[in-house]
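Selected chains only, in their assembly positions.
Here the chain labels run A, B, C and D in written order, and each chain numbers its own residues starting at 1.
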Amino acid sequence: DDAKLEQLKQQGFARVAIANEPPYTAVAADGKVSGAAPDVAREIFKRLGVNDIVASISEYGAMIPGLQAGRFDVVTAGLFMKPERCAAVAYSEPVLCDAEAMLVKKGNPKGFKSYEDIAKDTSATVGAPGGGTEEKLALNAGVPRDRVIVVPDGQSGLKMVQDGRIDAYSLPVLSINDLIKKANDPNLEVIAPVQGAPVYCDGAAFKKGDEALRDAYDVELAKMKKSGEFAKIIEPYGFSAKAAMSTTREKLCAAK
Amino acid sequence: MGPLMEWDWNFVREIMPTLIQGVKITILATVLGSVLAAIVGLAIALARRSPNRAVARSVGWFAEFIRGTPLLVQLYFIFYVLPDIGILLPPLVAGVIGLGLHYGTYTAEVYRAGIDNVPRGQWEAAKACNLGGRHTWTHVILPQAIPPMIPALANYFIAMFKETPLLSAITVLELMNQAKSVANTYYRYIEPMTLVGAFFLVISLCSVVLLRWLEHRYGRIER
Amino acid sequence: MTQWSGYLDLILQGALVTIELTLMGSVLALVMAFLAGMGRVSRFFVVRALATAYIEFFRGTSIFVQLFWAYFVLPFAGLSLTPLQAGVLALGLNVGAYAAEVVRGAILSIGREQYEACTALNLGRWQGMRHVILPQALLVMLPTFGNNAIELLKATSVVSLISLADLTFQAQVVRSQTGSTLMPFVSVLVIYFALALILSWGVRSLERRMAQGVDGVRI
Amino acid sequence: MPAPIIKVDAITKSFGTFKVLDGLSMQVMPREKLALIGPSGSGKTTILRILMTLERIDGGHIQIDGEQLYHMERNGQLLPADERHLAKMRQKIGMVFQLFNLFPHKSVIDNVTLAPMLTKGVSRTAAEKRAMELLDMVGMADKARSMPAQLSGGQKQRVAIARALALQPRIMLFDEVTSALDPELVEEVLNVLWRLCSETDMTMLLVTHEMGFAHDFADRVLFFDRGKIVEEGKPDEIFRHPKQERTQSFLKKIIAAGHRV
């Protein structure tokens, strides 16, 4: 019945887009793809009869166009569900949930608690991934465009805070935690969660038109959530299974 | 068909001001980078002619190295590695320095060719007229060497213009970065990217006309 | 430090992709350079116009936009290329446009007297081109071709836009995995420079071989 | 009287606004040796280049061997010649340039064999055999494998002559083939031309500043000035008893400068 799934079974693998932003997605020293999102996808596809996933690392901005151009079959990269995105792609049920955090210098010298605090301090700058959730949150909170710095990747953001180029760097909590763990820099501090920022969840994103495959995916995801296997995969990475199970795609896509 | 293929003029109108903001930064970076490249190039070209072999050699290798490695990696290096040794540059400054240094190694070749193209007879005539080193350079060699270089120099400055999108890697909000930001916000890639292409094409077609004129005006010297 | 060797491996894999792109891109660029460069000096208006349009378009728009079109937009026209194919296509066509101007310049740099000697010996246009003009022009082109090849090598550093894991991209991966910025960048700079040196050395020895007997005093 | 092999009829030629030739007419008989002399800029090179079809004419007609050079007859109409017609006509004409114009990337023998092999389909062995005969005739057989850059000026000039001869044209045009050479080399090249005169039945047009040579070599001398033939006649008439004032003053200066005429 599902032509797309049949096709994937036949070729034996599904092509997924990832971002190389641990712990959501990661590439190990041997080149192997890991991270919570691909691990979940790998397991579900196996249950669907597709033996493996092949990951290509992509910029966040190129993911949705790539999906639409048929470059990937699914995006599993911590791409948070939001109404506009829900209009552009077909999301699965929630997988990874996370709140927003900010990375600042030790002692939080400017006393940030929320994006509004940054807006109020006319000399403060905040870094965020281009086109990401954090950029939009900061802009919506009233931080002017020229004080929201588009940073290409996490490592660069960390370096820019260290060097004092930006006052805060904003990413999901777990991503920031991972960054600071690797950097092992006692002069940095994490503010989590950012006050007033909602908790977001991602899902596997399929191309519009592949809803049948998405539905099959959802069925397996639900089974895994129930059996506790889901929690076993994502909790070692620091994600909360409960958070994902307490909300739905419907709610997240309708928000605001 | 996804939304990607549906061209939306309203959307174009909406994002135009943002993109124009980016064009301004792009032009600023190009102009400053060109000025720096023109100066750095002359310095390298003269250093490579230095009678001090050690200076000539090491500048030569340095220039080869810069010329042989990608600007993108150099920009990363200037922006993210230099702070470790205490050099903290604002993004635009780092970008201009990167562009200026990188293209300086190209313009150095142009200067060298221009100087080499002044016939040997002119150096000899200057000697036979008993002109000193400085006078030979300022009155005989450079006035003949520089006009034919102008088109080639302009060519590199236009190429530099097209490489400014690399500056997005070091958080400069130039045209390409603005376009990406717009694209990521609205999940529409085709309009901003095509507009970027159109901007570049229009500006470089204009510059082709300018180049042809420069070539015509300065390209050759009548002997 | 076992981890390091793993990451170095990753970088070397990236270098392989870069080399692949450079070689295949150069071949395409060379073909396009000769087609378009000779098209520019053609007698036929249509050929000239086509060649000019190709050259000005690919020199005029930035390589980023071309990559984007080759990878994300061509599939809608029914042509779905692998990332490697798209990368080679965009890089080859882009650098080919620049090299075409080199071909044209070199052909025009051969003195009028050589063309006249061909006429006086009653050689046809193509015969003169093939046996007299091109062999001499090739020698003029070679050094600039070497520079073009190095430019192509360097341009490969932008292909991560279309999810190709080249040298620069792998450096970024290593950087985000290890948190170290210095080491991955220094090592890729060294690798790029080594590749560039190999390219220019290759072109120079080719030049030397071809120049044999032709150089020296010319009246 | 046989028909002229070259018939130039009232041709005009301008470069931009500068009129180089203005209604020039002349005739050359088969096997005739013609010397073209005159001051610099008078149009001597231009007329040779026109005959070799390196320049187009603006008006007038040229017939080579009874056939129109720059025009073709089609259905009784005279049309401007196309490239095919010009190529056909060029087979009858060869030219040796002042600055040799050898192909620098080809050896001496390849310079000579290239055109016969490509345009006449002569086999390599036949072409090389003929080339060696010609190189022998100009005294260059031992340099057959050298590259042009390894030759002196006089040697280059002789190779250029052999190359032009290889196509066996009916008409040969020589443009100041000696002016870049020193006196000893001039001597070498002139010797070759003398032998050519006696051994072949080609028609030859020669532009030169060497009055002595023009005198000894030519059947007839044309004195050019400002794109016009000012005077023509047998060498003895022109050099000993020039009628026109312009010719007299030109020759007087040359004699003053130390040349034998």
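The definition used in the following text is that a contact is a pair of C-beta atoms (placed from the backbone, for glycine too) under 8 Å apart; a residue touches a chain by one contact, two chains touch by 3 or more.
These figures come from a predicted structure and were not determined experimentally.
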Full-file chain stoichiometry, since only one instance of each kind is pictured: A x1, B x1, C x1, D x2
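The rule we apply is simple: only the chains that are shown with their structure count from here on.
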- prompt: Roughly how far is chain A from chain C, going centre to centre by Cα mean, in whole Å?
  reply: 38
Field: Chain centre separation (chain B, chain C; CA means) in Å
entry: 19
- prompt: Can you list the residues of chain A that touch 2 or more other chains?
  reply: 62, 65, 69, 159
Statement: Chain-chain contacts, ordered by label, are A-B, A-C, B-C, C-D
Statement: Interface with chain A, chain B side, in the complex: residues 2-4, 80, 83, 88, 91, 168-169, 171, 173, 177, 180-181, 183-187, 189
Task: Name, in rising order, each residue of chain A that touches chain B in their complex.
output: 60-62, 64-65, 68-69, 84-85, 88, 127, 130-132, 135-136, 146, 149-152, 156, 159-160, 162-165, 207-208
- line: Interface with chain B, chain C side, in the complex: residues 56-57, 59-65, 68-69, 72-73, 76, 150, 154-158, 168, 171, 181-182, 185, 188-189, 192-193, 195-197, 200
